[in-house]
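Notes follow the structure.
Left out: one protein chain. Kept in place: all the others.
What follows is chain A.
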Amino acid sequence: MPPLRLNPTLFNRCRASSRPRLLRPALLPRFLAAQARWSSATTEPNQPDPDGGTQGAPSSQKHIKYTSESYPEIKRDSKFGGLSEKHVQYFKELLGTESAVIDGFSQDATDDLEPFNSDWMRKYKGHTKLVVKPGSTEEVSKVLKYCNYNMLAVVPQGGNSGLVGGSVPVFDEIVVNMSRMNKIRDFDEVSGTLVVDAGCILEVADHFLAEKNHIFPLDLGAKGSCQIGGNVATNAGGLRLLRYGSLHGNVLGIEAVLPDGTVMDDLSRLRKNNTGYDIKQLFIGGEGTIGIITGVSIQCPQRSKASNVAFFGLESFGKVQQAFCAAKGQLSEILSAFELMDGPSQDLVHRVTDKKRPLEGQHPFYCLIETSGSNPDHDSEKLESFLENVMGEEIVSDGVLAQDETQIQSLWSWREGIPECLGHWGGVYKYDLSIPLPELYKLVEDTRERLTSAGLVGDDETHPVVGVVGYGHMGDSNLHLNIATRRFDKEVENKLEPFVYEWIAKRNGSISAEHGLGLAKKAFIGYSRSETMIRLMKQIKELYDPNGIMNPYKYI
């Protein structure tokens, strides 16, 4: 995340001979783009690169394995109808403009369909022959009604930046892409309520809000390509969750289309509304399985005027927890991020980027703390007494405090750059987990021990695993366990699964904290949810989507 905050400024004029530090992590994507074999399997998609383009946009997708081949146990459900000339004709007439339908049925459009068929990690690829891009809620309604009547399966798709294969088809499901519905409908400066179309890109909305001194309560690495509808449908978490809370709280209203074409207009702008079941919550994190979100109204907080970033080195995970408690206690309302990075993750970032480390010595753990508030003097005073305290009490071994915006961005790059750097050697096994805080890091140690004792970890080509690292949103008890590998290897996989899931289940954690279920985690939901819960979920699905046409083969 973003490493995306560099503004062109005055200073650019004197950058003819620029020092590397000022280029910030932007160096990183370019460096990786040259080696992008599997690297994008781990990065956030479509990060801007220094040349103004994007990286992560898959370049040669010819060798992505079809999902149907990687998951041979999934069979196409024969209840779904096949595409016909008549169907394609209907959509073309309905949506009018030529650009709204990509027709691979009556002609060969393999290349045009490619970006809609496969995900940016190049892990999943479907066989769709048709992409429709409705431009209004009414058109979405007509599309779904028609599909439901004709038993045509559909996949709702936003920015296609998901990590679990939820936004691409498995077989020949019709892709309903929301990119044409990208308007900002309304913003009320007094209440901070923003109403947008589902296809509006997150960064566009955030820039719009920045002009009005507000901020979107969600921020994540893929902000330049992900769409708000998709964010809501997957209940995305990200970097601001600690401060602003989850979308379940911030989304005030949703307009969605049900499979039978019914438009569910619940685009409320009210913070309080205790009148009956709160149905919209089912769509938040529903991953497009009961309907398509077409519009969202969301509560946006005031943008902070002042922000500070400190970066610590700590001796043990115990000290990290102490630092977290101290930060909560002493910084309280201005604390906006508390991110954890372990030593090995920072070593790998250093190996890939060769950037100067923020701290001189090396430490087993690092933390990044961000504060945001409305009064710079007040914040600095608080932060200073906090820093004095944690240094004095020897909770942190060493630390630095960013003195300007450039340093703030540079320190963030040591956290945000991790996923990109891990992909440097080949593939990455990624686990996104919620774990009770005291045991958060133990999983990384246990996993590292398990793979090391199996002789899988090493510095040369004969060992598949480069390193086992842990990092994540400490403030939300959310750990990203990543295993950087030179190649995807069955033996490594067998050591990891179901080990990781069982470990999580024993501690009542979640096997998917913020990435969702999609296709990747569908089979493992049982480790986090009871049979009763899963049964109740299935009833909901049954009720809203009796024909099962919405995003089939995934979720639950």
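Just so we're on the same page, a residue touches a chain if its C-beta (ideal position, glycine included) is under 8 Å from a C-beta of that chain, and two chains touch if they have at least 3 such contacts; residues count from 1.
Here is the rule we go by: contacts and distances are computed from a predicted model.
Participant: When one chain of this assembly is omitted, its UniProt record names it as which of these: "Probable electron transfer flavoprotein subunit beta", "Exocyst subunit Exo70 family protein", "Translin" or "DNA primase large subunit"?
Facilitator: Of the names offered in "Probable electron transfer flavoprotein subunit beta", "Exocyst subunit Exo70 family protein", "Translin" or "DNA primase large subunit", the one UniProt assigns to the missing chain is "Probable electron transfer flavoprotein subunit beta".
Participant: Which listed residue (A:Glu98, A:Asp111 or A:Asp460) would be found touching the missing chain in the intact complex?
Facilitator: A:Glu98
Participant: Taking the full complex into account, find the residue in A:Val396, A:Cys421, A:Ile435 or A:Met550 that is in contact with the omitted chain.
Facilitator: A:Val396
Participant: Where the complex has a chain not shown, which of A:Asp188, A:Glu388 or A:Glu493 is the residue touching it?
Facilitator: In the complete complex, the chain left out is touched by residue A:Glu388.
Participant: Among A:Leu359, A:Leu437 or A:Ile534, single out the residue that touches the unshown chain.
Facilitator: Hidden-chain contact among the options goes to A:Leu359.
Participant: Residue by residue, what part of chain A touches the chain that was omitted?
Facilitator: On the chain A side, contact with the omitted chain comes from 5-11, 13-15, 17-22, 97-99, 305-306, 310-311, 356, 358-360, 376, 384, 387-388, 391, 396, 398-409, 411.
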